[in-house]
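Down below is the structure, laid out as structure tokens.
Note that one protein chain is taken out, while the other chains of the complex remain in position.
After this line comes subunit A, so read on.
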Amino acid sequence: MKTAVIVFPGSNCDRDLARALEQATGRPATMVWHKETALPGGLDLVALPGGFSFGDYLRCGAIAARSPIMRAVVEFARGGGHVLGICNGFQVLLETGLLPGALLRNAGLNFVCRDVHLNVETTDSPFTGAWHNGGVARIPVAHHDGNYLVDDSLLDRLHGEGRVAFTYCDAMGNVTDESNPNGSVSNIAGVLSANRRVLGMMPHPERLSDPALGGSDGAKLFESLAGALAPA
């Protein structure tokens, strides 16, 4: 399985993400600078890392979404390619229009940096297949603008099509207001595209993807991808 990680000025989770991908796939990810205009050939997955691309100027992810490489990433996704956006990468995907909705300032106005629990809402995706036995994932968030919003009709559609990938929950898996760290509508932490091949999520699975980091729940996302996309 061939993967690439896009690097913007201000990305700061690119190496963590590359390491998590390499751990799951056994192959190093190709790092691609935002000024490139084409992706390497034969890719199975493009990953957009967390960070503060372009200093969050204008809006989080807005300027990165208009950088040269993103045209190629959008084309890749429209052609059926798999794309993962984590945190700032999720913000970038929303700004490109590959995923619906927007991320607003956290409802509590604070930058939230702590472990949260996630309910895996669907295992019917290449990103979540490894959670087939159910369970709650403990994964960290670290963001100021993670308050996900979509209008009501789109929200119904996301629920109806099973495109909510993760919701914020308590340690027992109960999706409650108290377990919502940022005010996201329906506690949504991650959403899938209509073809289920693009995932954007605020939590950082790469940050708890190895026991040496204090936990490995996040590794399941990368194992899911390796299982779904590796040549049979």
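What we mean here is this: contacts are C-beta pairs under 8 Å (C-beta built on N, C-alpha and C of every residue); 3 or more make two chains touch, one makes a residue touch a chain; residues count from 1.
Note that contacts and distances are computed from a predicted model.
Not shown: a single chain whose UniProt protein name, out of "Extracellular solute-binding protein", "Phosphoribosylformylglycinamidine synthase subunit PurS", "Polyamine ABC transporter permease" or "Alpha-ketoacid dehydrogenase subunit beta", is "Phosphoribosylformylglycinamidine synthase subunit PurS". When the missing chain is restored to the complex, the residue among A:R15, A:R105, A:R138 or A:R157 that touches it is A:R105.
Note on the undisplayed chain: of the listed residues A:R15, A:R59 or A:R138, the one touching it is A:R59.
Contact with the undisplayed chain is limited, among A:E95, A:E121 or A:E223, to A:E95.
Residue-wise, the contact with the chain that is not shown comes from A:L149, picked out of A:L149, A:V175, A:L213 or A:L229.
The chain not displayed touches subunit A at residues 58-59, 62-63, 66, 94-95, 100-102, 104-109, 147, 149, 183.
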